[in-house]
Every structure is written in C-alpha cells, then in structure tokens.
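A single protein chain has been omitted; all remaining protein chains appear in their positions.
Chains here go by letter, A and B, matching the order in which they are written, and residues are numbered from 1 within each.
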Amino acid sequence: MYPLPTDAILRKTLRTTAAVAGGVMLLIFAFLAIESLPALRSVGFARFFTDPSWHPAGGAQVGRFSLTPMLVGTLTAAVGAVLLATPLGIASALFCAFYAPPRAGAAYRGLIELLAGIPSVIYGFWGLVVLAPLIRHWQPPGQSLLAGVLILSVMILPTVALLAESSLRSVPRAYLQGAAALGLSRWATIRGVALPAARSGIVAAILLATGRALGETMAVLMVTGNVARVPGSVFDPIRTLTANIALELGYALDHHRSALFVSGLLLMVMTVIIVIAAAWSGRRHEHA
Amino acid sequence: MSTPERAIRRTTSRVAPSSDWPGCVAAGTVWLVALLVACVFFWIVGDLIRHALPHLTWSFLVEAPSDAGRSGGIGPILVSTMWLLGVCLTVSVPIGVGAAMYLAEFTRNGGRLGRFVRGSLDVLAGVPSIVFGLFGNALFSIYLGMGFSILSGGLTLACMVLPILIRTTEEGLRAVPDDYRRAAVALGLSQTVTMWRVLLPAAAPGLIVGLVLGIGRAVGETAALLFTSGYVDRMPESLLDSGRSLAVHIYDLAMNVPGGSGHAYATAFVLIGLLLVMNVLTFWIADRWLHRRVTPA
Partner (left out) sequence: MTTTRSVFLASVCFTMALTLVTLAGCSKPEDAPQGALAGRLVLTGSSTVAPLAAEIAKRFESRHPAVRVDVQTGGSSRGVADARRGTADIGMVSRALKPEEADLAAHTIALDGISIILHRDNPIPALTDEQIVAIYTGRITRWNEVGGRNERITVVNKAEGHSTLELFLGHFKLKSEDIRADIVIGDNQQGIQTVAGDPHAIGYISIGTAAYESAHGTAIRTVPMAGVAPTLANVRNRRFPLSRPLNLVTRGDLSPLQKAFIAFATSSTVHDLVEVQYFVPLAD
C-alpha cells in the first residue's frame, strides 16, 4: 500500500525496535539457562520433579530438590486468580464504557488506574494484616491458597479492566449505530456486537493478566504461607515458584542458588507453553 | 465523553426494562461488580490513609530520611523515583511505540517476526520481578559496568514495562478503522506521516492505557530495583549513583525496620498521590495533543 522510498527507512527502524523487544526475552532465557546449568548438571532434570520434598541445603546428593509442590502452587494460584479476575474485569469495563453515568464512569476508571499502581508490598501487607486473619476465622491458618488467589485477583483486575475498556471504547461507532438501527437492546448490542469486536483486545488483556499472576512475587510471598507442600484444599498454605526464589535467594549458596534459577526457568517454560497454547487456540477460532 | 458512548446510551435506554430481563440481569451484575470493586478499593486505600495521615507533613516530603527511615522524610527518595521513571519512560516509550507500530501495521498477515515478538512479549509479561532484578543486575550492573545505579534500575524497569506498553498500543492501533488508512493513501500521504499524524493520535486510548499500566508497574516495583538501583537513600548526584525508589523504601520500612510501618504507610500514600498526578497528566497530554487532532465529526 505504501511504495514511497522514505517509508523503507521507517520500516527498518520499526523492525529494529520490534527485534529489540523480542531480544530481551531471549537474553533473559539465556541468563536463566546459564545460571541453572550447575544444578541441572549435578542434580539432574528428573529429580526436580521426582524428589520427595524441597530441602535443598546440604549439597547435590543429600539435598531434596522437588519443584512439584511449587509448580502446583503457582498454577493453582494463577489459574484461580485469572478465573476470578476476568469476569470481574470485563464487567468493570462494561460498567465504565456502557452502563455508568459519564462522571461515575470516569471516576471509576480513575479508581481502577490507581489500583493498578498500588505497589505489591502494600497489597501483600494488607493481605497479611487484614485478609489472612479474616480467612483464619473461617479456617486456620489463614495464610493460604485462597488468600493468594484473592490478592492476585485484585492485582490483575486493573490490567483486564483497563485494556478491555479501551478495546470496547474503540469499537467503531458505525457498528453500535447499526445495532441501534436494528433495535437491539443495550445488552444484546454488547453481547452480539461490542464484545466480539473487542475480542482481540480482551484476549490480550487476559494474557497479560495471566503473565502478571504467574510472575507476582512480593504479594504472594506475604499471604500464601510459603509451605512447600502440595495443597489439599483452598485453605492450605502453598508456595509459588516466585516466592521460592525470593525467600531463599539471599541465603542460598552454590547448588541451592542454581536450583532456584531452575525454578525461574521452569516458570518461563510454563509461560511459553501457555502463550503458545493461547495463540494456537486463537488461530483455530479464527478459522472456525 | 466520546460520542459512541452517548450514541449507545441514547439509543438503547428506550427499550422497556420489563421485557428485557437478560439485559436487566446483565445491568444488575455489572453494577454489583462495580460496587464490589469500589468497596475493595476503599477498604485497602482507606486502611492506608488511616495509618498514613499522622505522619504526613511538608517536611516529610522534602527532608532526607534518618534513623533508618523512621524519622525525617523521603525527599531524596522522591527524586530517585522520578529519575528512575524518567529513564524508564525515555527508553521504553520510543522502543515500545515503535514495536507496536511495526506489529500492528506490518505484520497483519502473521509474519514470523511478528508472531515471535508478540509471543515473546507475552512471555516477558510473566517473568517474575525478582528474575528481572537478577537479570538487570547481571546485564546492566555487571556486564555493562553500570554498578548499582539509577541508570541500571531505569533500564531494567523499561524491560519490564515493554510488554504492557507494546501490547496495549498495538491493540489501540488495530482498533483504528481501515478507512483512516485508505483515506491517507488516497491523499497521497507517506507512511511516516500517516503513522505520526493519523494513526497514532487515533490510537491514543490504547497508548494511554499502556502508559498508565506501565507507570503503575514501574513505580510499584520492589524486587527488581533492589538488585539494580539499590538501597542507598542519599540524594543522587548523577544517573550513575545508587538511589532507592519509593517502593523499595516502603518495603524496607514495612518488613525490615522495626517501628517503620507508620512511615511506610505515609510513603505509600505519597506514592499513590504521585501516581494520581501522573495518570491525570498522561491522560491530559495524550488527550489534548494527540486525540483531539482526529476528532470524529
């Protein structure tokens, strides 16, 4: 569409910036791989899933290096948070874009923008001091998977809500006017026209939110109890892969430290799998 | 408020409520959710304000911290934070907007670089902040020799903020109708001009969301900055000096220093206030200078 020669420079520049963005991920992957190598070599890949527990101090032979409890912890917390935050976030977006009186909508969006900026330390502290004791009244010990899921949902809700709202507001006016001309009610317009048109934005929002939920460190560290055991119920404490790194990195030596980088690598591999799965199912939907 | 919202409200509110019960249920649910989220917000922020108020004074904002942060103020820390944000945005906005433009305009047919970059960004969004901190430390502080510095911290923050910024701006660009592009071609505009004067302003909502989310993430980061811009609470004299950010200060006061929680809450209050100012500024700038250039009739 654009045959002008000056645009070739533009294309090259933009291509470079995109490559830089992709390059950062490769660098991080390489960094994690290099740091994990000592542990992978001396402990062996299989033992990270088959050992009976996580007690890494004491060297490669004596220590126990099972990452399975942390893997389960991360997955359950992230999936739970995304399942809770997605409908709430989309509903918030609908509220801002379609249902709220104009000033209330703008104020609500400002509220959510502020929620997006509250540091994870504050969320964690609030969870530790207010939320966990509340859950404890119901079922001890309080610091649990449930607390983690609730805090994570509040943290990722702004991402979903703001991005979804932006996508909904960008739906071309003609679509909405066409729906109005056909006599569709507000909900029918939203369900049939606005949401499908904003689909790619909403999917991007959910992916970003999932990433955030998987990678959150500080807040889950303070509210989930950090016990390295596979949870039996939502009230049991869990330890996530991220909390595992944060808790022990400052004091870990040699193989222990390298093993912590293995958990970081595992998290990254997991994210890659989720992203590929999401892209693959997205492409299937488009062809359908 | 933009016209699409007015259009839909004007046209749809005439439907009689009694005959549209799915619509009623939907409306009720949406209002309930909004109320719930607002309640949670006021619960958390209210708790924070209650603990912060006794410590908020003008001297708190300008003095240097003393007694491990339990007295004095946060002046140098505010400065360090602004510098960190400055470095982060100066690096991430050009790269981010550029990459978003590339992804949105040049890879529509699913080219390999486009798919790879998009996937990389989603993966990058899932990397834990502590890994970013260690990575930033290894790459910027050690390999590139910046040591514990604001420059190193800002660059690390830029890496963290890129995925959010690029994805949201890309979505904003994708939402711009093709009519704009066709009209630009019809007028004989070069691609550069089209991008800069037509598409980017029209994609302003996406850009704003990206900036707001990105700034929010950058300002709230702790683990990543502990290893890159460091722990020093002195007034920084250059970008190569180590400088503590507000979030790191909050973390230290709340978790590490006995008796520091009062000042931790006050610092958090200042942080949220700062964020409010930045969000309004971002919206105002983007709205006035970009969005209004392309006003729908």
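We adopt the following convention: a contact is a pair of C-beta atoms (placed from the backbone, for glycine too) under 8 Å apart; a residue touches a chain by one contact, two chains touch by 3 or more.
A quick note: this is a predicted structure, and the numbers were derived from the prediction, not measured.
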Q. For the chain left off this view, which of B:Val25, B:Leu187 or B:Val280 is in contact with it?
A. B:Val280
Q. Which one, A:Ala46, A:Ala181 or A:Leu253, makes contact with the chain that was left out?
A. A:Leu253
Q: Extract the touching residues of subunit A with respect to the undisplayed chain.
A: 53, 55-57, 64, 125, 128-129, 132-133, 136, 140-143, 221-222, 225-228, 237, 239, 246-253, 256-257
Q: By the contact definition given up top, give the residues of subunit B that touch the hidden chain.
A: 61-62, 66-69, 75-76, 78-79, 82, 142, 147-148, 226-227, 230-235, 237, 242, 252, 254-259, 261, 277, 280-281, 284
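Everything below uses one rule, namely that only the chains that are shown with their structure count from here on.
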Q) So, what's the distance in Å between the C-alpha centres of subunit B and subunit A? A) 16
Q) subunit B touches which residues of subunit A in the complex? A) 1-2, 4, 6-7, 10-11, 13-22, 24-28, 31-32, 35, 87-88, 91-92, 94-95, 97-100, 102, 105-106, 108, 110-123, 125-126, 130, 154, 157-159, 162-163, 165-167, 169-173, 176-177, 180, 184-191, 200-201, 204, 207-208, 210-212, 214-218, 241-242, 245-246, 249, 264, 267-268, 271-272, 274-276, 278-279
Q) Which residues of subunit B touch subunit A in the complex? A) 1-5, 7-9, 11-13, 15, 20, 22-23, 26-27, 29-31, 33-34, 36-38, 40-41, 43-45, 47-48, 94-96, 98-99, 101-103, 105-106, 113-132, 134-135, 138-139, 159, 162-164, 166-168, 170-172, 174-177, 181, 185, 190-192, 194-195, 205-206, 208-209, 212-213, 215-217, 219-223, 246-247, 250-251, 254-255, 264, 268, 271-272, 275-276, 279, 296
